[in-house]
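The structure appears below as structure tokens.
Only one protein chain is missing from this complex, and each of the others stays in its spot.
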Amino acid sequence: MSTYRIAVLVGSIRRESLNRKLADALVRLAPADFSFHHLRIDNLPLYSQDDEAHPTEAMQRLRREIGEADGLMFVTPEYNRSIPGVLKNAIDHGSRPSGHNAWEGKPAGMIGVSPSACGTALAQQHLRNILAVLDVSTLGQPEAFIGYYDGLFDEEGGIGPASREFLQGWMDRFAAWVRLNAGKTSQSF
Amino acid sequence: MSTYRIAVLVGSIRRESLNRKLADALVRLAPADFSFHHLRIDNLPLYSQDDEAHPTEAMQRLRREIGEADGLMFVTPEYNRSIPGVLKNAIDHGSRPSGHNAWEGKPAGMIGVSPSACGTALAQQHLRNILAVLDVSTLGQPEAFIGYYDGLFDEEGGIGPASREFLQGWMDRFAAWVRLNAGKTSQSF
Amino acid sequence: MSTYRIAVLVGSIRRESLNRKLADALVRLAPADFSFHHLRIDNLPLYSQDDEAHPTEAMQRLRREIGEADGLMFVTPEYNRSIPGVLKNAIDHGSRPSGHNAWEGKPAGMIGVSPSACGTALAQQHLRNILAVLDVSTLGQPEAFIGYYDGLFDEEGGIGPASREFLQGWMDRFAAWVRLNAGKTSQSF
Partner (left out) sequence: MSTYRIAVLVGSIRRESLNRKLADALVRLAPADFSFHHLRIDNLPLYSQDDEAHPTEAMQRLRREIGEADGLMFVTPEYNRSIPGVLKNAIDHGSRPSGHNAWEGKPAGMIGVSPSACGTALAQQHLRNILAVLDVSTLGQPEAFIGYYDGLFDEEGGIGPASREFLQGWMDRFAAWVRLNAGKTSQSF
């Protein structure tokens, strides 16, 4: 019965990534007609235009899975006041070759957790610039800059009680944003 | 018969502002059911929280006219790699007092002209960050970074032939963006 | 005996501004050969190129006081994910007329306090872009994003004990930065 398919992009590829845990916990708060699919970004080569003519399987899969999505959920930490290079690399792959931007017209939400909330805030400020050029319209409010604290996750891997209401609100609005904008590119509407 | 009312914010207040001319020329490309209204920003005081309890007539009028708008058109040059202070000051006024953000949920487009196209590009990069927190969703593509050239405007003050198709395309998508998003805040949808 | 003259720019003009208090408290931590002078920005007109030929007394004074400074200390809150319009307006005035950028070559530090530390962090991210084009070289580390808390200031208006060591460190490096860079513009060195 799922109607809306969401591609999830986690900005960190380490095994115990807090942002991956956050992504997984958020999924549990989603409406029943939403399904979520992690996009692998750790097996992509470093983007080079030279490789466009002969894309690897991982590159093809990334583009295919973006294409199948109705919306995007970015869950990202901050590295050095911007998004991690590994996430930017995936975004670059999805945007190419020129004229074949796979991200185009997909509505997106962005959220993240970092040791201090400022970290993900600064990263998201850059991410919003990046997504705009890709014709990805991003949910404005509520902004979600999460500073990690003990108890953010409960023992089952869900969102702990102190943040549950806020993050349920975020998910509800993200879902509404996707319903409103899915399938509409600025070329087509 | 106008259905969609657009508030126009021009980032420069000098009399011969190229951005004001651009705004006026763009208006001629709009659909018949759109009307455009310049918001005055040159008579606002420098924003101070101390004045919120006793707003001047110009402050009240700004907030009222934002409130009446279905959408926003920002037409801005760049001063020092960001938006002009005079435009930021108007945005600050409209966002206050706390909890009474007049901009909330208004769909927006941004465009601008500067001596080099890079100028308005850099300013728009900041403007997009600013509008996101105000829950103003901004049109992504096409980005419109216009470097001024002789002939941008024709003798009647319209858009000259070399840029007409591009800017008609921008206006068409801006109008579609407003139709899609007008009246929808992230609180309400 | 003061050798280094620092112009202080506070991003908020409200009477009880926390950033003004922070500026005043920081001054007490400065070396003996530094003097600090607040620049008034609340009496400037909204910048318009039309006024450049006939600058008001406040405009002339701002430019004169920038010119006399060996370094700059920006102490700024965040309004809407950027610096306040009132501060940007002052920066715009100081940068003009074209070819007469009064800020050129002044070394600067930036710091600020906001209800959440993320606020000033996001504002400073924009401020750094703005100052770069003005040829103002800015201290990198330590970044100082201060989230206000009860006890940030002590009863005499100094820095409270919990933040004193960090902010003394900030001041020491700011002072060293000014000593290193004062009097050197990229044109002259």
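All chains are identified by letter, namely A, B and C, in their written order; residue positions are counted from 1 within each chain.
Simple rule for what comes next: a residue touches a chain if its C-beta (ideal position, glycine included) is under 8 Å from a C-beta of that chain, and two chains touch if they have at least 3 such contacts.
None of these values were measured; they are calculated from a predicted model.
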{"item": "Absent-chain contact - pick from C:44, C:75, C:90 or C:131", "value": "C:131"}
{"item": "Hidden-chain contact residue, picked from the options A:4, A:34 or A:47", "value": "A:47"}
{"item": "Selected residue (touches chain absent from view) among B:81, B:106 or B:173", "value": "B:81"}
{"item": "Among A:84, A:107 or A:140, residue touching the chain not depicted", "value": "A:84"}
{"item": "Touch criterion as defined above, residue of B:121, B:152 or B:171 at the omitted chain", "value": "B:121"}
{"item": "Which residue of A:23, A:130 or A:171 touches the chain not shown here", "value": "A:130"}
{"item": "Where the missing chain touches chain B, by residue", "value": "81, 116-118, 121-122, 125, 145"}
{"item": "Sites on chain A contacted by the missing partner chain, in the whole complex", "value": "12-15, 41-42, 44, 46-50, 79-92, 95, 122, 126, 129-130, 132-134"}
{"item": "On chain C, residues whose C-beta touches the chain left out of the figure", "value": "104, 125, 128-129, 131-143, 173, 176-177, 180-181, 184, 186-187, 189"}
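Here is the rule we use: only the chains that are shown with their structure count from here on.
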{"item": "Interchain centroid distance [CA atoms averaged], chain B/chain C, Å", "value": "29"}
{"item": "Chain B residues counted as touching two or more neighbouring chains", "value": "129, 132-134"}
